[in-house]
Every structure is written in structure tokens, then in C-alpha cells.
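What follows is a single structure, written as C-alpha cells, with notes after it.
Apart from one protein chain that is not included, each protein chain of the complex appears where it belongs.
The block that comes next holds chain A.
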Amino acid sequence: MQAFTTLTGIAAPLPKANVDTDQIIPARFLKSISRSGFGKNLFANFRFKEDGSENPDFVLNQEPYRHAEVLIAFENFGCGSSREHAPWALLDFGIRCVIAPDFADIFHNNCFKNGVLPVRLPKEVCAQLMEDAKLGANARITVDLEREVVVRPNGEEIPFKIDPLRRHLMLNGLDDIGQTMQHATAIDTFEAKQKAAQPWLYA
């Protein structure tokens, strides 16, 4: 996983609540067996018309937002399916941070496994950041995970909080399987105890 320390880039405003994972990446594009290549179908039902041509009204088809690295939306972002293809598609498109008032649990988890940072900020702050984002290419925002602040184009700093363990893994780009494997003895002990008490759980 790519580490996430600090990011300065263009932010795209998506003023919608309940952006579900079927919107982020429709199921018909989930047939790949690799982790890459999903970016071209990110928000496919919004980005493309029925004939396959681009929908010029959708924010990610407009300059400078084609190069967005941050996405700002409203409540309950990422609800619906558990598909990790959603953060994969965001990442493959180039978006490394999503800012919203809150996130659905599974999507929120999946982001941290892929170096996509979900930042929770109050709705009125999200609305303010969307206004900033509408200023275009000169209005870059900075997301600093080390210091846990979002820096607005005018220099104002907005603090946010990330779970300390997740922040540590993100900052260092660490895979948590390796970490868990260091506890193999504890897992062995648990299994021996459980097998004695609940033998029906073991073949």
C-alpha cells in the first residue's frame, strides 16, 4: 500500500448525500480479477451517456476536476455494497482523499487498506470546502495526515481526527497482515481453547 502523508491538489465538489458504491463503480464493471483499471469506470453512470460519450455536466468531466485528487461530498458516502472496487476505482482515477460529514462503515474500512484517506468534517465545513473547490485550478487544498489538518486555499487550517492505529498504518504504508502474523502464537492459543470448548466449529 502506498503511504499517505500529505497531499496538495485539486478538489472536486460532489454535493450529494448517500453516494453509494453502485454509483462509484457499477456492478457490471466488477468482473476484473486485478486491482487496477477500475478508474475508467469510476462513476460510469454519471460520467458517460448511454451512447458511451462523456456527460459534460458531470464534475469529473470538467477542467480542472479531471485531475482531482480530493473529492468532497455530503453524508453517508460509500453506502451499499462492500466492494473494495470502490476505493480501487477512486485511487485508479487519481483520487486519494474523500472528505464528507460521515461514511458508511465498510467503505470507510476499505479506504484505509488502500491508501485512500476518508476525512470526516462537519457538513457546513464540507459545504465551505465545496465553495473553495469551485474556484478551480488555483484553489488547491492540502490534506496533511501527519498534522491532521486540511488547509484551505486561503491558508485556514481545519483539524480532523483519524484513529491512531489507522493513521500509523497509513503514514507508513503498512500492510496489517504482517502485523497480525506477529501474533500467531496468540491465535494458536485461542484456537486450542476454542476447539476444546466448541469442537463442532472444527472439521
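Going forward, a residue touches a chain if its C-beta (ideal position, glycine included) is under 8 Å from a C-beta of that chain, and two chains touch if they have at least 3 such contacts; residues count from 1.
Criterion: contacts and distances are computed from a predicted model.
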{"item": "Protein name as given in UniProt for the chain not displayed, \"3-isopropylmalate dehydratase large subunit\", \"Extracellular solute-binding protein\", \"Putative ABC transport system permease protein\" or \"Oxidoreductase\"", "value": "\"3-isopropylmalate dehydratase large subunit\""}
{"item": "Options A:E54, A:D105 or A:E131, residue touching the unrepresented chain", "value": "A:D105"}
{"item": "Absent chain, residues of chain A that touch it", "value": "15-18, 20, 22-23, 26-28, 30-35, 45, 50, 74-76, 79-84, 87, 102, 104-106, 109-110, 113-114, 163-165, 176-177, 180-181, 183-184, 186-187, 190-191, 194, 197-203"}
